[in-house]
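With one protein chain withheld, the remaining protein chains of the complex are depicted in position.
The chains carry the letters A, B and C, assigned in the order they are written, with residues numbered from 1 in each.
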Amino acid sequence: MSDPLPGLKAKDYASNQEVRWCPGCGDYSILTQVRKVFAELHLPRQQIVCVSGIGCSSRFPYYLETYGFHGIHGRALPIATGVKVANPELSVWVVTGDGDGLSIGGNHLIHAIRRNLDINILLFNNRIYGLTKGQTSPTSELGKRTKSTPWGSTENPIHPLAIAIGAEATFVARSLDVNTKHLAATLHRAAEHLGSSFIEIYQDCHVFNHGAFSYASDKDQRDDSVIYLEHGRPLIFGKNRDKGIRLNGLNPEVVKLGNGISEDDLLFHDERAREPSLAYLLSRMTVPEFPEPMGVFRCADAPRYETEMQNQMADAVDRMGPGNVQELLSSGGTWVVEAP
Amino acid sequence: MSDPLPGLKAKDYASNQEVRWCPGCGDYSILTQVRKVFAELHLPRQQIVCVSGIGCSSRFPYYLETYGFHGIHGRALPIATGVKVANPELSVWVVTGDGDGLSIGGNHLIHAIRRNLDINILLFNNRIYGLTKGQTSPTSELGKRTKSTPWGSTENPIHPLAIAIGAEATFVARSLDVNTKHLAATLHRAAEHLGSSFIEIYQDCHVFNHGAFSYASDKDQRDDSVIYLEHGRPLIFGKNRDKGIRLNGLNPEVVKLGNGISEDDLLFHDERAREPSLAYLLSRMTVPEFPEPMGVFRCADAPRYETEMQNQMADAVDRMGPGNVQELLSSGGTWVVEAP
Amino acid sequence: MTTETATSKHVEIPVEEMDEVVIRFAGDSGDGMQLVGTQFTRSSAIFGNDVSTFPDYPAEIRAPAGSVAGVSGFQLTFSSHDVHTHGDSVDALVALNPAALKTGLADVRRGGAVIVNDDAFGKVNLQRAGYTSSPLDDDTVSGYKLYRVPITRLTREALKDTGLGTKQMDRCRNFLALGVIYWLYGRPMEPTLAWITEKFAKSPAVAKANTAVLKAGYYFGETCELFDHRYRVAKAALPPGQYRNVSGNLAAALGLITAAHLAGKELFYGSYPITPASEILHELSRHKNFRVKTFQAEDEIAAMASVIGAAFAGDLAATGTSGPGLALKSEAIGLGMMIELPMVIINVQRGGPSTGLPTKTEQADLLQSLFGRHGECPICVMAASSPSDCFDSVIEACRIAIRYMTPVILLTDGYIANGEEPWRIPAVADLSKIEVHHPDAPNSESGFLPYKRNDDLSRPWALPGTPGLRHRVGGLESEDLTGNVSYDADNHERMIRLRAAKIDNIADAVGDQDVVGPPEGDLLVVGWGGTSGAITSATERARSRGLPVADAIIRHIHPFPKNLGAIFDRYRTILVPELNMGQLRYVLRAEYGIEAVGLNKISGKPFMISEIESKIDEILESGGVQS
Partner (left out) sequence: MTTETATSKHVEIPVEEMDEVVIRFAGDSGDGMQLVGTQFTRSSAIFGNDVSTFPDYPAEIRAPAGSVAGVSGFQLTFSSHDVHTHGDSVDALVALNPAALKTGLADVRRGGAVIVNDDAFGKVNLQRAGYTSSPLDDDTVSGYKLYRVPITRLTREALKDTGLGTKQMDRCRNFLALGVIYWLYGRPMEPTLAWITEKFAKSPAVAKANTAVLKAGYYFGETCELFDHRYRVAKAALPPGQYRNVSGNLAAALGLITAAHLAGKELFYGSYPITPASEILHELSRHKNFRVKTFQAEDEIAAMASVIGAAFAGDLAATGTSGPGLALKSEAIGLGMMIELPMVIINVQRGGPSTGLPTKTEQADLLQSLFGRHGECPICVMAASSPSDCFDSVIEACRIAIRYMTPVILLTDGYIANGEEPWRIPAVADLSKIEVHHPDAPNSESGFLPYKRNDDLSRPWALPGTPGLRHRVGGLESEDLTGNVSYDADNHERMIRLRAAKIDNIADAVGDQDVVGPPEGDLLVVGWGGTSGAITSATERARSRGLPVADAIIRHIHPFPKNLGAIFDRYRTILVPELNMGQLRYVLRAEYGIEAVGLNKISGKPFMISEIESKIDEILESGGVQS
């Protein structure tokens, strides 16, 4: 309970509460990385506010020795908005699930993203409702059998990154629970970004949807089904880094390098492209046709809501002087009734 | 009140309620076109259900001699979902505003679109809250002064089409209140599409945001600021049809035809492109840098929620026979208590 | 009522002294009736009368021109004594078109004045209003004093040399009518002239036109021989001080800014527009130099959630809405009560249920405010009783919220939110500060305990950013003291009782319930919220007729003031007038076991004083309890 000291370790960001996810849950790994990144960033513990909704993932704040807010289902983002607007100095981290953030909370997600507050949004996508024991989520696959869809889901899933990009996101990334190095690096990037950072984190729900991302985590599959985005670099993947993504018009295609196809023919990643069309296009690449991109899809500058609000207030004070309550009350047409 | 007869006229779709928008409101023109298109499509009046939320635009159902449902703010789409799922035979039309459909109702919009029910969604975008007399809406411009933002809005607006495309829309189009021919044609296309059709209709709020779309409606501006999409045709615009849109990598650019640039160099529109990336890219083109595209951005096939549900039920009946309630009650492990 | 003779340039017109006058301006939505009503209000207030207003406009943005649905009205009472309502029966109706006459006439007292724009009674307008022949020519208006003023013609005449088009000229008609009425009631023109100059500073032509027309109206009154009387309403004996007019919404906004000042906090207001609460948002968003943070959320749920977040981070956090929005906020308010942070929810009631009658007034959200949350979730509920009382009530709501670390719902309604009255501006320096304590060190040996309570049973408001006080809050049941998640049965029971006891403790802070009139006896009229004015007036009138009637206006509905039960014991009959089906009455029955008599009206309209007075008479005559 003591004050932050220089040289805080990851474990110093651990609260005294027992972590209570199922054994094997991907959330553990994410928790470890988040604590580690907090330490690496030297974030003072009292400056951090972690806000969540409801779901397994949303238990996150309890396990961080920071300020924390376990909200109600779907409402983490507007709570976080209030926190950030009230005190822009705070480092605000939002943890949400695919149900919390995309089903009941989908609208808040869109609006938080478009306002571009400087907050970090971690969406744990396990393609299922964990806490309520296994119903379909907005990211569950068409045809998926769950407790609520025993005959298979009849809903086209949505893609979190596409939603974020459609909502004018300035920072969009994807990572994987068990790829700890990549996850840590991505969290770093998100923390550094000024504006709303949105990270979709593929997360294994060990109990109700185990293996949903084995294509991205299993040793023998991942090299062919995941591609790492690097700014300014061509899109190459495969165990032997012998495959790449090329653009054919507006359609990406998988090509084998060699035989006249060189790296220069490939699509080069540009996080900072003027338009988010590249990020959008990348977000459409899905297994099995394509490897799924990991890393930062887009990172751009745009006005931030809380900063603009601060500017407006400063501007108003500049122009009109700091508000004087007595003057305000006495404005708008007054008259005096004299004592009789 | 008599039954529909062949040869119904537009006026037969007019209810006996006085239309009560402000003089000059763009909603009048849209109403006229909708009635006309109903007649042209020979839609039986009793088969139509028009569902809306709350807002000026949402008064729409009262003015149609069909079945109608004036819902609550933001909830037109889930109401319509219930209607369509309960009776897939009905022709369901949803009218919503930029506040109703994108602010309070944004989440329902995303989810209705991804489910791809066969309904038609008309979003009247006037970039303002009309009914509540002039607050900022999610499509209001950054810096816009409204009753709720007298110092200028600090929120980045969202783009309805980008949101729809981000949510896996299968039919996305845009039209303009006063371009009656184009509007009628677009409504036709929407009606024909099997799946959720989303049309953004630029609509002038005469009282609180007059002229928001004058660039698209004024004779002397529109030719340069609007471009009409035609499937399979190059993107050409300008009074003399001497300008076009060319792709530079993933970035569109305006070019002048001639001087070595021919139609073949231009971007060709493809409503049915495998991936919605083209539609997304087009949705990013905004005035003043670009002409804004009008017409059908995308039209694709995908499973429809209500159809899939019907199929599942039919399939279940096929496989298990029609449900027998007595058998159902008597399943799951029964025993008999004999009379003593 | 005395009659004397005043001298004017041309004719000598007798001046009738009146105690109080009720006037209504009515015309088409586009006719600017709200504007002239507001101007007349200000002039009367500045003149020294007490004033109370009731703007009444159509629900449609713009109903068909000239139609009955499109009539926009503005009624006010101005008086030489205290007034509490906009008045029951109209002494003078100014009707700019036939539809306005049609909707308004029934409210004019027999013998009252009806001033019409004679030029507007052409065939088309008559038809639009649903008249087959002109009501001016048949006995529709018999029994009233009819004044036919050629308002359109006079306006055009006054502006004929300005080069304005007819349409532009006609837009000034409302000022002509205002001028006539100013003359008729001896009001000063100066405040309005000054207002015109300021308002139209950027379009001097318009300013000039309106000025000319206003004066033309005034001089017309003076010059023509249409009127055989002028009226004078003497100044009211108001307490000395600086005054302004306020509507309830304006007062609420000013109250929030003042409360933030008194608490030494920044104000966060997260809201979603909804009639009739939007003006609070509009007003607050103007005052950025007060560092007021207004956040127009994507919906009411987000608004409420943002308020919770802002409260957690340390702002004075508030929201405003109306019935449908309050329904949507239910779940989040429950979270607010669970995490025990201060926040204020202003609910401006309107006609319900569902979308209902959005521009009309009603008091039917009381039970929702008290009970509209799942689980055992008691919070503080208050009600403001007049436009200016919104100021005081909001400040008190903030004070309670902060002291007791709890959401407070403050109920107002369309009637007082839009109605205006003169308000004696308080000296901010005289208002007592709102004490706020943010701990900066742990409160126990084992570290910081976020749910360790003080004597009020409130928990500490420790702010993110404070070293050493890191803690987590949430909607799951919290362990006593630590706030950690707890599924323990006894802890749950204890926490539920602690939270309820804390809310009950608020009664310590609210003081005793006041009663006006005899301290015991036959009849106590109990009211709350926007009907308070009509109740006060009705009981005052009844008492002035010698009737033994007391009244009690309840500001604190949960918890009630401690002495309330004892008060009820002292009266034989309790009458509860409400603009609902008897919601407070239900609560009183449940809380005190009293069988009150209800006077219930649920037509979207405020009470008339006479309605309550008649009920008082009826009860006293029948000599006892009824139901």
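Note that contacts are C-beta pairs under 8 Å (C-beta built on N, C-alpha and C of every residue); 3 or more make two chains touch, one makes a residue touch a chain.
Every value quoted in this text rests on a predicted model; they were computed, and no experiment measured them.
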| item | value |
| --- | --- |
| Chains shown that the absent chain touches, full complex | A, B, C |
| Option from C:Ser134, C:Thr162 or C:Ser330 whose C-beta touches the chain left out | C:Ser330 |
| Omitted-chain contact residue, chosen from B:Asp27, B:Glu65, B:Glu155 or B:Glu271 | B:Glu65 |
| Residue of A:Asn16, A:Ser148 or A:Thr286 touching the missing chain in the full complex | A:Ser148 |
| Chain C residues that touch the omitted chain in the full complex | 58-59, 69, 301, 322-324, 326-328, 330-331, 334-335, 337-339, 349, 351-360, 362, 364-365, 367-368, 370-377, 474-477, 487, 489-490, 492-493, 496, 500, 580-581, 586-587, 589-590, 593, 595, 601-605 |
| Those residues of chain A which, in the complete complex, touch the missing chain | 18, 20-23, 54, 56, 70, 72-74, 103-104, 106, 129-133, 135-136, 138, 147-151, 207 |
| Where the missing chain touches chain B, by residue | 1-4, 15, 17, 44-47, 49, 51, 54, 61-62, 64-72, 75, 77-87, 89-90, 107-108, 110-111, 309, 312-313, 315-317, 319-323, 325-326, 328-340 |
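As a working rule, only the chains that are shown with their structure count from here on.
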| item | value |
| --- | --- |
| Which two chains share the largest set of C-beta contact pairs | A-C |
| Centroid distance [mean C-alpha coordinates] between chain C and chain B, Å | 40 |
| Between chain C and chain A, distance of the C-alpha-averaged centres to the nearest whole Å | 44 |
| For chain C, residues contacting two or more additional chains | 288, 298-299 |
| Sequence positions of chain A contacting 2 or more other chains | 107, 110-111, 309, 312, 315-316 |
